[in-house]
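Every protein chain except one is present and positioned as in the full complex.
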Amino acid sequence: MMTDNLAVLTLQCPDQPGIVASVANLIADVGGNIANADQHTDRDSAVFLQRIEIDGPVDWEAFEQGLRQLIDRFSMQSALHRPGTRDRVVLACSSELYCAADLLTRVSLGELDVDVVAIVSDKPAAGQLAAQHGVPFRLVDGGLTGDARAKQEAAFAAALEELSPDLVVLARYMRILPEEITKRWNGRMINIHHSFLPAFAGAKPYHRAHQRGVKLIGATAHYVTAELDAGPIIAQGITPVSHRDEVEDLVRKGRDVERSTLANAVRLHLEHRVLVWDNRTCVFA
Amino acid sequence: MMTDNLAVLTLQCPDQPGIVASVANLIADVGGNIANADQHTDRDSAVFLQRIEIDGPVDWEAFEQGLRQLIDRFSMQSALHRPGTRDRVVLACSSELYCAADLLTRVSLGELDVDVVAIVSDKPAAGQLAAQHGVPFRLVDGGLTGDARAKQEAAFAAALEELSPDLVVLARYMRILPEEITKRWNGRMINIHHSFLPAFAGAKPYHRAHQRGVKLIGATAHYVTAELDAGPIIAQGITPVSHRDEVEDLVRKGRDVERSTLANAVRLHLEHRVLVWDNRTCVFA
Amino acid sequence: MMTDNLAVLTLQCPDQPGIVASVANLIADVGGNIANADQHTDRDSAVFLQRIEIDGPVDWEAFEQGLRQLIDRFSMQSALHRPGTRDRVVLACSSELYCAADLLTRVSLGELDVDVVAIVSDKPAAGQLAAQHGVPFRLVDGGLTGDARAKQEAAFAAALEELSPDLVVLARYMRILPEEITKRWNGRMINIHHSFLPAFAGAKPYHRAHQRGVKLIGATAHYVTAELDAGPIIAQGITPVSHRDEVEDLVRKGRDVERSTLANAVRLHLEHRVLVWDNRTCVFA
Partner (left out) sequence: MMTDNLAVLTLQCPDQPGIVASVANLIADVGGNIANADQHTDRDSAVFLQRIEIDGPVDWEAFEQGLRQLIDRFSMQSALHRPGTRDRVVLACSSELYCAADLLTRVSLGELDVDVVAIVSDKPAAGQLAAQHGVPFRLVDGGLTGDARAKQEAAFAAALEELSPDLVVLARYMRILPEEITKRWNGRMINIHHSFLPAFAGAKPYHRAHQRGVKLIGATAHYVTAELDAGPIIAQGITPVSHRDEVEDLVRKGRDVERSTLANAVRLHLEHRVLVWDNRTCVFA
């Protein structure tokens, strides 16, 4: 499953006979070897999706030339990720720091191989955490309504533009984003929601879970889209709870699920294992 | 955890000092021993709930007399279950038989120590299953709208009245019950819903789960109340799914979760481990 | 994931460039379409394993001719399973019937699409279960030591030979098999062991789990090999336990795990999703 020195090709297109053979032939022709491959055909939408790890002494110029022909022939969307580049990541958070702290610790320990280029927050709380990990901190605070809100949103958008990351992780960033931002970062912005979606979308999910008396609570990592908490789901986790658990116990237990679910989703994205179609994800784990 | 030869006392009342001591003293005074006890105080509602397993050569007459005094003093609701009685259970189902078949197999194998007094169904499909297990079968079919529906509901209600079970298990009985029935069997009717409630309440949860692209599916066993799929939750189970799973795969995988979640809830109920307050359950597992 | 009308090709061979392309080309050349494909290269042993679902108007004669060439070229082991054949299964059990009962119920309900050609047992207990499901029952009883044991083993072996099933499921058949039998049915005999292997291999795992005070118990479905409980693992399941659970509670909770783990393993095998190499399994789930 290690992909360190491998190129990763992802592609999707309308299903038809011959795609697998054509792609495999191209890879063989340019000197590559298929180290791993995973594919899926969605029956309802007749979409073909594939992820291939390639090693060997590949002639990449010839490969990209051949790939362009396949893209035309099969109406493919495709992305090629060659080894050796580290993704640049922005973490966004508000007052609750446990998800951001967890991701930073994973980066420090080498578990996530990325550059965290900044922590962006609408609250000052994360400043110390950023300093502790030697990461630049951007405060983009402001009100939640009217002009103040618009200004805050513009500042947040501007910070992202300037930082120009490969991925934005909303690690408990507690603001609803305007459609300009969700569109701009479509497929490159991951949020962690502290419930098992679609249950308890929106505010205060742990309070509502407690009131409903559920026996399991969960967390959902998803790509951000215009509709709140409705984007393509990348990963979900759950943990059992009981009548003994007050809201604050759900919060505490939920934190562990949020942390690991978010970290898992970020890793899957960084390894190019997540393909999106039809507001759903194909996760080649 | 085995309770075969033990009496079980359950009680709930507004919380106040002295309840535990008073109950423990009563049990000691009448010659009983507390084999197991579990209690919970709900902070928000200030309700005290307790389940006690009692053994020893108890003077039950003296116990019940003393209990009446405690009931008055503490405004208790309480139930005493002495060993030696087998609960009488009605299974209700429609076309899908896997939950009913699972429960019947568990009864055959001695895993659930009850008498299944009848299978009641709005479809003929379960007739053979009932015969296979030597259980009486009652067909209460009829239309889903207007008079035909009212007639069917009346027949279902009448069948339950006549059978007079201790517990009704809706093992995939695919009809929405009128309030007269849900009220009548309040706290004695368990339903299995094939989703992780409150997600996907109502019809076709697996289809909706597939469309939403969730990564886990679940099942929920709950007491039936007037509001559809909104009663107190007894048990929930989940299983992971992926993009590879079509709707029919979710159905297949969900069946195992439904079966074990329902069987678990029925067992918990039969062992008097489930107390209800405020539309939530306290499960002394 | 449904494979009802699809042919399934499984293959494994030493890894080398060109395998995927060669197989894909063959399928395309004979008019087939790759509906699904999954592959794995084991880094340590440099073994390539693949499972392909094929649909379309395939010229099977041409396909098999072409496949023979690939088998030679790549030193492949390969199996082609064309749709339309139902596997013939023998269930073996002893006194505990819950695994056999569960599998039979799944067959009755159409969840497992096989013919159960017989229940073979060293105890009479399963006779009634067999009758209930209309399945022939073979009693092959006998002592556990010396000649009596040898005789019993010979009778069991003879029954299997005569029944000649595609798959033998040891659904709690509580005898240690001689190597002649494990060899004869290598890769076609699945056992359920009531522990999370390699913990508690051998006798009385629930007693030993209780004594050790574990917080989770499990079950393991594996292909049977000469060494007891050491064959390739197909599936494992677990369930949490606590200090409240006596041995009999572990037995009860474990039953649900055993049932679902065994049924899952049997289904994976029947769908040709399990490839074995190096005493490990590749499960293309």
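We just call them A, B and C in the order they show up, numbering each chain from 1.
The rule is short, and it goes like this: a contact is a pair of C-beta atoms (placed from the backbone, for glycine too) under 8 Å apart; a residue touches a chain by one contact, two chains touch by 3 or more.
Predicted model, so just to flag it, every value in this text is computed and none were measured.
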Checklist line | Which residue of C:His40, C:His133, C:His194 or C:His272 touches the chain not shown here | finding: C:His40
Notebook entry, point to check: Can you list where subunit B touches the absent chain?
Noted result: 17-18, 20-21, 24-25, 27-28, 32-41, 56, 240
Next item on the list: By the contact definition given up top, give the residues of subunit A that touch the hidden chain.
Entry: 1-2, 36, 97-98, 101-102, 105, 108-109, 111, 132, 244-246, 248-249, 252, 255-256, 260, 263, 285
Next item on the list: Could you please point out the subunit C residues that touch the chain left off the display?
Entry: 40, 42-43, 196-200, 211-216, 218, 232-236, 238, 242-244, 246, 279-283, 285
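We take it that only the chains that are shown with their structure count from here on.
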Checklist line | Averaged-CA centre spacing for the pair subunit C and subunit B, given as whole angstrom | finding: 35
Next item on the list: Could you please state the distance in Å, as a whole number, between where the Cα atoms of subunit A are centred and where those of subunit B are centred?
Entry: 40
Check: Which residues of subunit C are in contact with two or more other chains?
Finding: 36
